[in-house]
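A quick write-up on the structure given underneath.
Excluded from the complex is one protein chain; the other protein chains are retained at their positions.
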Amino acid sequence: MSSRIRRIAISTGGGDAPGLNAVIRAVVIAASDRDWECYGIREGYNGILFPERYPEGGVFRLTRDRVRGIGHLGGTILGTTNKGNPLAFPMRMADGTVKEVDRTGEILDTFARKELDALVCIGGDGSLTIAHALHKKGLRVVGVPKTIDNDLDKTYTTFGFDTAVSFATECLDRLHSTAESHQRVIVVEMMGRYAGWIALHSGIAGSAHAILIPEIPFDLDKVAAKIRARDQVGRMYSLVVVAEGANPATGHRSVLEEASAGQVERLGGIGEWVAKGLQDLTGKDARTVVLGHLLRGGSPTSFDRLAALRFGAAAVRALAEGQSGVMVALALPNVNYVPLDEVAGRMKAVPPDCDTLQTGRDLGICFGD
Amino acid sequence: MSSRIRRIAISTGGGDAPGLNAVIRAVVIAASDRDWECYGIREGYNGILFPERYPEGGVFRLTRDRVRGIGHLGGTILGTTNKGNPLAFPMRMADGTVKEVDRTGEILDTFARKELDALVCIGGDGSLTIAHALHKKGLRVVGVPKTIDNDLDKTYTTFGFDTAVSFATECLDRLHSTAESHQRVIVVEMMGRYAGWIALHSGIAGSAHAILIPEIPFDLDKVAAKIRARDQVGRMYSLVVVAEGANPATGHRSVLEEASAGQVERLGGIGEWVAKGLQDLTGKDARTVVLGHLLRGGSPTSFDRLAALRFGAAAVRALAEGQSGVMVALALPNVNYVPLDEVAGRMKAVPPDCDTLQTGRDLGICFGD
Amino acid sequence: MSSRIRRIAISTGGGDAPGLNAVIRAVVIAASDRDWECYGIREGYNGILFPERYPEGGVFRLTRDRVRGIGHLGGTILGTTNKGNPLAFPMRMADGTVKEVDRTGEILDTFARKELDALVCIGGDGSLTIAHALHKKGLRVVGVPKTIDNDLDKTYTTFGFDTAVSFATECLDRLHSTAESHQRVIVVEMMGRYAGWIALHSGIAGSAHAILIPEIPFDLDKVAAKIRARDQVGRMYSLVVVAEGANPATGHRSVLEEASAGQVERLGGIGEWVAKGLQDLTGKDARTVVLGHLLRGGSPTSFDRLAALRFGAAAVRALAEGQSGVMVALALPNVNYVPLDEVAGRMKAVPPDCDTLQTGRDLGICFGD
Partner (left out) sequence: MSSRIRRIAISTGGGDAPGLNAVIRAVVIAASDRDWECYGIREGYNGILFPERYPEGGVFRLTRDRVRGIGHLGGTILGTTNKGNPLAFPMRMADGTVKEVDRTGEILDTFARKELDALVCIGGDGSLTIAHALHKKGLRVVGVPKTIDNDLDKTYTTFGFDTAVSFATECLDRLHSTAESHQRVIVVEMMGRYAGWIALHSGIAGSAHAILIPEIPFDLDKVAAKIRARDQVGRMYSLVVVAEGANPATGHRSVLEEASAGQVERLGGIGEWVAKGLQDLTGKDARTVVLGHLLRGGSPTSFDRLAALRFGAAAVRALAEGQSGVMVALALPNVNYVPLDEVAGRMKAVPPDCDTLQTGRDLGICFGD
């Protein structure tokens, strides 16, 4: 691994996140400054695993010209995928059965054949686990964390999260006037399967009246009580933010009992379930808005652009310093490097004693507990 | 009606729309300039019909101070309602039956008792019909058109529409990168029960690949063909905009047959139905985003603020000129007045030969026909 | 001119305007749909007049791929210039003198040599005059109007104007709180050399307290009186919008007398001059903000995107219909075509009797008259 770097490859895996292109831009420019050539791998590792799909090349040259003016664009010029983990790739065998096969060897072969000296891998928990495996097999690898949900441990935050919170807050702003004019309960469901960061931050910034997150099992009766208390002082509407991974603890039996997994699904998700329950409990008209897909895309905020550029530049510096098997992390005020084996499989939930949660409570927001 | 005006009242009816507060602000300031006093009626005509609900007054003074700084805020400081049409108010009779009662007499009485000389009524088709009835009973009335959907006849546009189109376009911008990164079909359902203006304008501005509107019955097979054609030239994703009032013409039998009204409802609306159909027809992963409530609220764009202020000021000028029974309308470049009886019940649909639709066709957008 | 079109060229001239790329995109896609090939001319006509400057071609192929995803980007992929009018091009003669030469012949020759059958020319008054000359010399030409200032006659509006008004309004929003907190007069100078449309529209939408435009010579004493009147009712700050072409009529001698053209220049423009005068007259702290360059760029609003796309598609339809020597215009609700000789040199000023101006007066805004 001590040999001089001349060519590096970049890969983006998992879901879309605002700032991916800014990371790519920073990697390419910072690497070009060191006279390294950059190559992009299309759609995770598909550019290597399925070269036949890409007539223009599954691994293609990234020049300064190619990344000009992409820093503020959403999406990723490399494409991404969250199918086909090369560590356990589902393949149909001769006997018709499907087996999961380790295809990382093909990736290493391609790196060797194309004389690619290192990989910058931008992705979430899954992608970083693959990166870690490639590192252990001898590839020079630096990971860049990506998670809109902000649920990756060991980094204060990542790019994409601020953009998502910002847009979710704008949506809450918009819904206030409509909910108030129509005296309704509006339930806003947003991303956050395992951690409620987006719901918590946007809910407080956007003046929601209740916020339900996976970390705090909720009692729907308490939410209903909050809504009724508001009605009694003449505040005839309420906004309820629900992370998609929020879970009812107890309470409101009549709805809860029928809410087997399948039925929640049928209702269109937890947001719909909460709205229906609150309508039953309060007698008020309740509606659901699901933000899901809207939070993934779009132009990154200045905060996320800067974070993404810092991550990309730091990844190149890490390689130049001879590092491998590390993830770039934000340990404010600076970036640092964290060994990949300390990252994989570690989830960062909202801590019950964090001051942000306490701020919500001080502001009278109901968390359903 | 020729007597001098000293006091006027303002009412907002129907759904929320960005710009309502700007109209109110303009009416109050322009009227104060003429030394008229202004009063707001709470929640449509509820402030008059149910005074007991409003301890602080169902009809309350609006001063310059009260309307300061509200021009860029969403919602309406008067509140609004789309329940309880005073022309046919549902009332429980002594025998337990419910009858629709004309309660406009109570409104006229209140105007007389409070010495209110005129009414500025801001609302959609329903509200303007009530305004027309009040005018015919002798009240001095000027209407201000409100319809986010832009489906009111006799006015080029109204406030709220530009804000809705603007936000819908921003949402499409955000969805492009995610749909592309994930190679998905994303179906975006938006307001437009009878007219497809929002879908048409935002769909073109936001580079949608198909736009389905009530004015053009659609064939889902044609939309699917468009998506497949894009796939074949390497554009592996598509955005489909669907107005909530869009209707399938023929085609895609297997889904269409089961789509009785109830079933479309169960599926969560036409967007969900289109997504499911396209997934069946193309084999691609398809998702739905419903913008509905998000389009009603929020701060008005500068275009809508200006339109709202022009409408409000023109309403006061109309009263000052002795007019009644008219609606303020935008006949660009200027405002003019249209008799209310020419407005009520007239819907402005997207004309099949308008150049905007032709622009969409020239850009290769599929309209399902 | 009746021959079938197979190749067309596009040119953008004059200053930057949000929406140029959307026009280009619409022209290319609509033309490709008709199996026409499109070519872009770099920087006005420089790509033809100075081919040596463009190693990659002064006239280059524009494919669908080349215009993908550019509709929401500011600027123009063709580049633009407001130097070097080919009708009167300054050239150094053998004897050292500089003479203005008509170089349109070179443009026609290039069109002939490259077998370009028509030109879509996007530009302001100057560019449309050139287009008209080329048309008279036999070239098939359709013009697309461009003017952020909205001062072109014969079209209701053009792309770019709404974006400029929108941003100027946002700037005024931002300045309100600072001006109020610091109890200052803030003078905001914005584009509008000959017509005050941007100042008028953004000033009203952004709740300015005075608006000074070229169409209404202003008396600074009246503006000062407005500011003092606000102070007396406890409104200790004022926002004054000034179009760069606004002119003092009479009044405030002490400042006016020293304000020869050179001195206004030295002060940094009319905004600075107004601020200094108001500070003298009111004794209040006054500051200037000059928006100029900020209003030209940026991503077009949805309104401007749609207008630009409609213009571009209509230009292609005009050519397909055999038209030449016309400008596409917005005659709401539709586009139409206007002969170029009715356009050139005609300026659209704010009419003294328009309802927008009257709205401003009704809202108590001071116009300095």
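Note that the chains take the letters A, B and C in the order they are written out, and that residue 1 is the start of every chain.
Following the convention adopted for this analysis, contacts are C-beta pairs under 8 Å (C-beta built on N, C-alpha and C of every residue); 3 or more make two chains touch, one makes a residue touch a chain.
It should be emphasised that the depicted structure is a prediction, and the values quoted were computed from it without experimental measurement.
K.L.:
So there's a chain missing from this view; which of the remaining chains does it actually touch?
P.N.:
A, C
K.L.:
Specify the residue from the set C:289, C:318, C:343 or C:366 that touches the hidden chain.
P.N.:
Among C:289, C:318, C:343 or C:366, only C:289 touches the chain that is not shown.
K.L.:
Just to verify: which one of C:51, C:84, C:126 or C:297 makes contact with the chain not shown?
P.N.:
Spelled out, the listed residue whose C-beta touches the missing chain is C:297.
K.L.:
In the complete complex, the non-displayed chain touches which residues of chain C?
P.N.:
Missing-chain contacts on chain C: residues 15-16, 18, 73-76, 79-82, 167, 170-171, 173-183, 186, 268, 287, 289-290, 292-294, 296-299.
K.L.:
Considering the whole complex, not just the chains shown, which residues of chain A touch the missing one?
P.N.:
Contact residues on chain A toward the absent chain are 26, 29-30, 33, 69, 71-72, 156, 162, 165-166, 168-170, 173, 176, 201-202, 204-207, 301-303, 305-306, 309-310, 313-314, 316-317, 332-335, 354-356, 358-359, 362-364.
Criterion: only the chains that are shown with their structure count from here on.
K.L.:
Go through the assembly and pull out the chains touching chain A as well as chain B.
P.N.:
none
K.L.:
Computing the C-alpha centre of each chain, which chain sits at the greatest distance from chain C?
P.N.:
A
K.L.:
Round to the nearest whole Å and give the separation of the Cα centres of chain A and chain C.
P.N.:
42
K.L.:
Please output the residue numbers of chain A that touch at least 2 other chains, ranges allowed.
P.N.:
Nothing qualifies.
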